[in-house]
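This report concerns only the one structure given below.
Left out: one protein chain. Kept in place: all the others.
Residue numbering begins at 1 within each chain, and the chains themselves are lettered A, B and C in the order written.
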Amino acid sequence: MDTLTSPTLFCLALACFATGALGALLLGKKDTAANVVGSVLAIAGAAIALIFSGAVLLEGTTQSFAADTSFPLISLSFSVDRLAAFFVLVISAVALLTSIYALGYVRHYYGKYSIGVLGCFYNIFIASMILVVTAHNALFFLIVWEIMSLASYFLVIYERREAASIRAGSLYFIMTHAGTAFIITAFLLMFREAGSFDFDAIHTGLATASPMTQSAIFVTALIGFGAKAGIIPLHIWLPSAHPAAPSHVSALMSGVMIKTGIFMLIRITLGLLPEVHLWWGLTVLVVGAVSSLLGVLYALSEHDLKRLLAYHSIENIGIILLGLGSALVFSSAGMNTLAALGLAAALFHTMNHATFKALLFLGAGSVIGATHTRNIEKYGGLIRLMPQTALFFLIGSMAISALPPLNGFFSEWLTFQSLFQGVTGFDVVTKLIFILSIGALAFTGGLAAACFVKAFGITFLARPRSNAASQAKETSPLLRLAMAAFALLIVGLGLFSGMVTRVLGEVAGDMAGLESAATPGSTPAGSAQFTTVSLLNGFAEISMPAVFAGIVTAFAAAALVFFLLTRQRTQAVAATWDCGTDLTPRMEITATGFSRSIITVMQGLMRPGSETEIEYHDANRYFPKTGTVNMGLNDIYRSFIYRPLQVITTTIAGYMRKLQSGNIHAYILYIFLTLIGLLAWLNFQS
Amino acid sequence: MAHFNSQTLLVFATIIFAASVFLHLTKKNTSAIRLYIVQSAAIAALLLASVEEFSPLLIVAIAATVAVKIFIAPYFFVNLTRRLDLKFSASTYMNTPMTLLVIAGLLALTQSDFFAPLSSLGRPGDRLLQLAFGTILISFLLSINRKGALSQILGILSLENGIVAFALFAGLEQSPGFQLGITFNILIWVVIATVFASMIFRKFGTLDVTRMRKLKD
Amino acid sequence: MLLLILIATPLIAILASLLIRSEAWLLEIIAMLAAPVEFIAVIGILIHVHSEESYDYGSFLAVDSLGAVVLLTVALVGLAAAFYSTGYLREEVRKEIIGFSRVRQYFVLFHLFLMAMFFAVVTLSPIMMWISIEATTLSTAFLISFYNKPSAMEAAWKYLIINSIGLLLGFFGTLLFLTPAAGEGAARFLDWQMLVDSAGSMNPMLVKIAFVFVLIGYGTKVGLAPMHTWLPDAHSKAPSPISAMLSGSLLNVALFAVLRFKMVTDAAIPPDYSRNLLIFFGMISILIPAFIIIVQKNYKRLFAYSSIEHMGIMALGFGFGGLGAFGALLHMIYHSLAKSVLFFSAGNVFLKYGSTKIAKVRGVLSTLPATGVILVTAFLAITGMPPFGIFITEMYILTAGAAEHLAVVTVVLVLLLLVFAGFLRHIVSIVFSKEEQAPLPAGGSGYLTTVPPALMLIIFVAAGVYLPEPVKTILSAAAALINGVGG
Partner (left out) sequence: MNMTTIILWTIQILLVPALAPLFIGVTRKIKARLQNRRGASVLQPYSDVWKLLHKDEVISRDASWIFRAAPYLIFATTLVIGASIPLFSTALANSLTGDFLVVVYLVALGTFLLALAGIDAGSALGGFGSSREMFVAALTEGGLILSLLTLALIGKTTNLAGIATAIGSVSFTSFTPIILAFISFSVAMLAETCRYPFDNPATHLELTMIHEAMILEYSGKRLALMEWASANKFLIFIAIGANLFFPHGIADSLALGPVLLGLALFAVKALLFAAAIAVIESSTAKLRIFRLPDLLFTSFVLSVIALGLVNV
């Protein structure tokens, strides 16, 4: 165990990524070699990190190690406590599988773009994410944080001949940089109190900070890390950036990168700041509720498969924040047990979302690879052509829709239970916010299911709607292997949720300020066994294996009974009933049509718009030839927040550039006025 | 200022100051150059007057200054105006009354209490430093107000004269070596500025520097 | 001795270049010999300064730790520019844009420019420093008008006039500082130490006025807004290696002058005064470029505005004091490296596309792969993206200001974001975008134009990862001098 938790192993993992990055870059134009080196070393690094973090997580002792740099205030100090180990575990697990996927998936870039560059940034990206969650010095953290942004930026614009990728990349880079500005402000505020960038010193230094400062740190951190996590209204980069990246990178970005923002929010609110204020928790709850509800609504209106998935990331970040927000509220009231419960819910959902979102992105990658389009309306019937991909995608869809017995259901159940506790015992405002959060989570679950009926149904079921879809082929074995592994993880995490809850309970207990669990198997808020999870003295109990077994048994029994009853009956295969006309794929429901009713109901929130174009046969416009209706959403964030900001900036810039009028006399006048002005100021002062 | 009494000094200071004011008023290039010569001559006289004991290097330095300011620089300018056939350089941003008004304002500023620390550098009671400082500001104004390249050059040189006058009145003699260095600098500057002025005329067909407005954002 | 070598080498190079009648390659050889010699001399000086605090030669020339830092930037950029110039001018000659006499004129002025900068740093006399800095104006005026186009003339004229006025104001301020020291005895050699010693006896108000003049005067040369107006014009019209030297070394030399006077001022009155002024000008110098960069249409002007912004950041660092001064000095080194890389790359792009308009340049990554990569890296570096050093120094500066000037720090963070956003937009459009019309064939103008920026970039990246102990010692000593702790 000691060797497994030693810094050496950690450094070995980093070395693997470094070698992978360099190796891929140096191999440059030799596509296959670069891909193999880049992906295999990423696999190796991720596997080592997985072992290391798993060992730390199970052993529970914090591993700290540091190296000095030649720069003042910066030290390469790492601290892997259980929380960090948990995130490393999630990151490396997802990275491991996406790297396997990459090994096969990257092939279609051969000869088009440099594989070496992809491998290089891919490895840097994974390594930087691991560093982000283990760094223990604010400046060091900022450096790796920005490297993470940088690497992901280059991965987003990897397909650099696509103008859309470049645009998405720029938006992403600017948004994440803006977020970093807020993060820097947060750390500078901490430095003011602590005089150091070391996390331990900050923790000590903040103990005496004024409530004002603490709240300022919280707000800046929420905005800064929220921008990375994709909370609404800071999410605008997410739906364009994630789709632009290669799919295995999208899986990493959506699955784990945005979670680093969550990690730091937990670290700062529950780790660095001395106490939690009630309104912080409520703010996080509101942000979470809004993000989850709006995220899923936007997803519903999407018909670009990857954008749809990206919007679901926003939704799931919202759900995670609901857990975290409840934890913060409980923590502010000193209810550490409940806080641990909320945090455990957030962590569990973090992990679950990583698995199913990664799976869905990989599935989307396979579908896009087979059909060469991201437009859902062009798919259809793929389940017959790509049966395995369809199965994996279905499992992912069911998990993300929180359907039992998969893992997504369990973490939402935990989140629900945590939120339930806030309805009682607080003042009326808090109570109402909790109730509405529960409502938001409930609606989110329903809407997510609706959205994935659409995503899965339109993509894989019925008849192909385009030539490309009817000629699709099942993807290569490596791709399916990675997806199968994710699908297994999803089922496994659902089935073994009791045991996972126990571990996460300990992680959350650490952060919520609980003593280590006294008896093995007991979580802070109850007990968690393989068979049952029981919370809050029996307030709620559940057994995921039983749910699983129940469904399977009932299914088997029903199938058996009905098979026996109807043995003699025949089955004929015939065309779908066509109401007397020839059915064409155009008669099937479209993705837009599928979700239009919900969008229409929510029009106050969503601002849908539609453009109609009709082409006529004749000049008098009596006989229409073709008609197209384009239904979409007006982007209210752009039109009400970002566009005005842009306009203001450009207007000021317009004034500024008039300073540089080209007239030398004006220039001399500036100097003259500055001189006179300063002299006058001196005069005024004395 | 061993050799002049305060009355004489005031006369020279006034000449220097007045020259800078008249530079604003004159329309003719030749008279502007002449005004500069007059101003430089006054400076030269002050320089001579400030010398307490002569050394060979000092003589060379003063001679160089006189040569550059009274002879070489004007020669270049006169040559320039002849060659380019430029008689007038009248165009300004502010009209004459307005210019005078601004000059009066600047003058009031230099006379205010605020410049007490500056004027305290000189002998108590006299107004020499104020006049010198006024010259500086008014020359500065010249290069803002006048559109012609030559006027700008003269404005800068007059500004330099003002600074020298200020230094002399405040009793800040420089070692002759530095003096020479500065003079050499000015000489080169005058040469370059003149060359540029003629090149500008060749490219733009005028010395009106407001025509050069291509470089902007 | 090293100081003498430092001054003499460019002088010899000037004379030797003047003698050459038609052999362009000899000019190149001279430049490529002189610059390394100067650089080695500077390294030697640095070693001395590291062990002995300062390095003197007679009573006229001396280099302390602050001077050493500035010398290092000048020599380093000079070295790279010498090699790059060779490649750049060869290409221009090949295209028959210039002839031999222009090449010779270029190299003579190049050496003169370097010599003036070296001298400005190593001289002990404020007056000599003024003369040297004026000499840099005069020597570069013709380099800026090198292409002899109307717009180049315009840039050169503005450069000449604005800087002359600025420097005259600086001269006036210098004279005011000299008043108490001069009172003790006429016509003697005055050095910085005497100014510091006698500053205490000055009227505080006079010190304040004097510093205003010096700051505005030399600040013009530094490019501090609103005296910066000459800078984008000059940088965009000068040949790229000269732009690199203007940004990478001349601005530093001018800032060095301001810092010298700051030290004198701080000896006379509490340092808050000079610091607040520096913060004020630093803020404006970040504010104006931050907005103009967004709507910039010319990539060389873009880089020039970035220089103004970075000078503002340095001024801010010195204004904040403490770790800020250390950060600002380190920033000076990093900025020189990164900005010269940017201008060299801009030169390559210009050689290829023949335009400095952003809209005319597309898909550099395809046509000039090496330059494209260098350009992107240098862009990330200059906008303060980790893992590059400028991020670290900016953090130092912001950290230093966080305690007392939190509002300023916050505003600066926003402005830096604007700079980043504006820069990103332009660089992306230059480097990544596809060409609409027939694309230019790939291929650059030889290794002499790509190796110097690449090497500078490597040095820059390395310096951002590891800061050698001696350099750190010198920087700390210089920061202590500026902060007024050691002196």
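Methods note: contacts are C-beta pairs under 8 Å (C-beta built on N, C-alpha and C of every residue); 3 or more make two chains touch, one makes a residue touch a chain.
Computed from a prediction, not measured in an experiment: that's the story for all the values here.
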**Message:** Under the definition given at the start, what are the shown partners of the omitted chain?
**Reply:** A
**Message:** With the missing chain put back, one of A:547, A:664 or A:678 would touch it. Which one?
**Reply:** A:547
**Message:** Using the touch definition from the top, which of A:5, A:401 or A:660 touches the missing chain?
**Reply:** A:401
**Complete:** Sole touch to the unshown chain from A:201, A:436 or A:666: residue A:436
**Request:** Identify the residues of chain A touching the omitted chain, counting contacts across the whole complex.
**Result:** 380-381, 383-384, 390, 394, 398, 401-404, 409, 413, 416-417, 420, 423-425, 428, 431-432, 435-436, 438-439, 442-443, 445-447, 449-450, 452-454, 456-458, 460-463, 531-532, 534, 538-543, 546-547, 550-551, 554-555, 557-559, 562, 565-566, 569-579, 583, 585, 587-589, 593-598, 600-601
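As a convention for this text, only the chains that are shown with their structure count from here on.
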**Message:** Closest chain to the overall C-alpha centroid, by per-chain C-alpha centroid: which is it?
**Reply:** C
**Item:** Far-end chain from chain C, centres as C-alpha averages
**Value:** A
**Request:** Can you pull out the chain pair that has more C-beta pairs in contact than any other?
**Result:** A-C
**Asked** Which whole number of Å gives the spacing of the CA centres of chain A and chain B?
**Response** 69
**Request:** Please work out the Cα centroid separation of chain B and chain C, and write it as a whole number of Å.
**Result:** 31
**Request:** State, to the nearest whole Å, the distance from the C-alpha centre of chain A to the C-alpha centre of chain C.
**Result:** 44
**Request:** Find every residue in chain A that makes contact with two or more other chains and list them.
**Result:** 657, 660, 664, 668, 679, 682, 686
**Request:** Spell out, as numbers or ranges, the residues of chain C touching 2 or more other chains.
**Result:** 157-158, 161, 165, 205, 209, 232, 292, 295
**Message:** Could you list, by residue number, the parts of chain C that touch chain A in their complex?
**Reply:** 157-158, 161-162, 165-166, 169, 205, 208-209, 212-213, 216, 220, 226-227, 229-230, 232, 277, 288, 291-292, 294-295, 323, 326, 365, 380, 385-387, 391-392, 395-396, 398-399, 402-403, 406, 409-410, 413-414, 416-418, 420-421, 424-425, 428, 432-434, 466-469, 472
**Asked** Which residues of chain C touch chain B in the complex?
**Response** 125, 127-128, 131, 134-135, 138, 141-142, 145, 148, 150-151, 153-158, 160-161, 164-165, 168, 171-172, 175-176, 178-179, 182-183, 186-189, 203, 205-206, 209, 232-233, 236-237, 292, 295-297, 301
**Prompt:** Which residues of chain B touch chain A in their complex?
**Reply:** 93, 109, 112, 114, 140-141, 143-145, 147, 152, 209-210, 212-217
